[in-house]
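A single structure is presented below for examination.
With one protein chain withheld, the remaining protein chains of the complex are depicted in position.
Moving on, here comes chain A:
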Amino acid sequence: MVHVLITVTTTYQPATDLGYLLVKHPDRVHTFEVPTGTAYVMYPEAGTERCTAALLLDIDPLALAGGRSRRGKSGRGTSPTPDGFTLGQYVNDRAYAASSLLSSALSTVFRSALRGASKDRPELAATAIPLELRVPALRCRGGADLAGKLFAPLGWTVTATPIPLDPTRPDWGDSRYVDLVLTGTLRLADALNHLYVLLPVLDDAKHYWVAPDEIEKLLRAGAGWLAEHPERGLITRRYLAHRRALAGAALARLAEQRLADEPGDPDTVVETTDGGADEEANLPATVDRQPLAALRRAAVLDALDSSGAARVLDLGCGAGALLTDLVRNRRYTEIVGTDVSSRTLAVAERRLRLDRLPPRQRDRIKLWQSALTYRDDRLRGFDAAVLMEVVEHLDPPRLPALEAAVFGHARPGTVVVTTPNVEYNVRYPGLTAGGFRHTDHRFEWTRAEFAAWAEAVGAQHGYTVTISGVGAHDPEVGSPTQLALFTLAAPPPATVPADTGRATRTTGNANDDSTTGDARADSTTSKAEAGSATDGADDSTVGHAIGSATSSANGDSTSGDGGGSR
């Protein structure tokens, strides 16, 4: 397999001194075994006026499949793509495009040059010389312009020529690849370090697991230029493959280097495609400084608070932002978060730091995998349930199943539902007209549509509904988020068991009582139990009926229980 290429050209004279700096003789073909394949260094030209070194990496496909790209495995944590592509690890551009594979080959092959060390030409290594670097196939995530933004501040003149996707399909436009040419006068070590760090940043798909020691590598390679780089935030995050904790630590250390008092906060960064755990976390709430997500959680908490609920369900809890708030409030004695994605629940578990809570705190919180289109007996008997930004993730034909499962079966006393107000979308300049706020939204409702749905659900299941807005109210289009508070009109009497399971247990206890030999206790309890189970024809004396039947000589031996009451 092939064959990614970098060429390094200099017009410093004598140009062949490049061979000393790289520690590779210009008249030989140098071969290196690297973990991902074989690297070749050779000199297509080696004159005194101009000398070019080429690094060619011949990738071993098997090594590649073993150390597969993390992209697609991570990506958005909550969206498996069942119809999607699973062959990516076998048919991909890694063989052709410059990436972290090339970067690591670079660091192996040109180790001392990267350090700026040269036994034979130490002064030259410390001198800026005229250089031209070419990367003929570089994947540039974020567009060709980004290459300019990353390299230009470092003193390079940047030419990034987009490569068409398919010459036979001009309508498909350009691919994500560019033919990158950098010219400038720099120290060779700096030039190589720039490539080492920025190639994988532009490619944005690291081929290996990003371990914490990557911070050290980044800071070493970025010494002297990264701390002042205007795009250091993006570089750091991408280099560390979006692991926020690592990126945060690295940025903090960069800030120390700069002696700046403004460390970047990774959580305020807008990630355009890797949507964060909290939807719309980055959409401004206009007037307020607070992000909309926080306002929404506050509104939901208010609604729960006013309902007096103590045992609450967060249905579709995602990564657990609301759960974190609920846990802080001691009035909630039982908090259950459910989500259909077990991976998301694992994230929530980490985020809540459940393993570090004292047992009594720990026992208040449960995380269950559940799907809102199926009935789930575990969800019955709670005071309140929250469906925060959940309904819009279901296809409209599946909504009746959710309504039946939540309002019909789980049947909590209070249900809080929030969903976007689509009318407000015109106030988001970044949103294309008619676009939704999240790629997984199946619909977004107008205020009238939401009200109609809420009223209908309330009427069908016996809930009263109050609708309000969350976020700044716009006189024309309303608030960005809408909230419906459903209250069960006539909660079942407290004496009645909430589900069959409990009814069964109650009966069991009643029977236990009879073993004490107290005949009256048995028949009375049976009466209460059976009495509730009768239609009009069976009035309050049913319990005796059972007793009498069981005692009859030729009677139903199978009815045996309650014999003790005779």
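Everything below uses one rule, namely that a residue touches a chain if its C-beta (ideal position, glycine included) is under 8 Å from a C-beta of that chain, and two chains touch if they have at least 3 such contacts; residues count from 1.
To be clear about the criterion, contacts and distances are computed from a predicted model.
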Answer for the undisplayed chain, UniProt naming, from "Cysteine desulfuration protein SufE", "Polynucleotide kinase-phosphatase", "Simple sugar transport system permease protein" or "ATP-binding cassette domain-containing protein", is "Polynucleotide kinase-phosphatase"
Among the options A:S307, A:S370 or A:T419, the absent chain makes contact with A:S370
Out of A:K24, A:H393 or A:H441, the sole contact with the unshown chain comes from A:H393
The one residue from A:Y12, A:F110, A:W156 or A:Y177 touching the chain left out of view is A:Y177
Answer key for A:V4, A:L114 or A:M388 versus the chain not shown reads A:V4
Which of A:L18, A:A46, A:L146 or A:L387 touches the missing chain? It is A:A46
Where chain A meets the left-out chain, the residues are 1-5, 7, 27-29, 40, 42-46, 52, 54, 56, 61-62, 80, 82-88, 90-93, 95-97, 134, 136-137, 139, 163-169, 172, 175-177, 179, 340-342, 369-377, 393-395, 397-398, 401, 404-405, 409, 490, 492-493, 495-497, 500, 503-504, 507-508, 511-512, 514-517, 526, 529-530, 532-539, 541-542, 544-546, 548-550, 552, 554-564
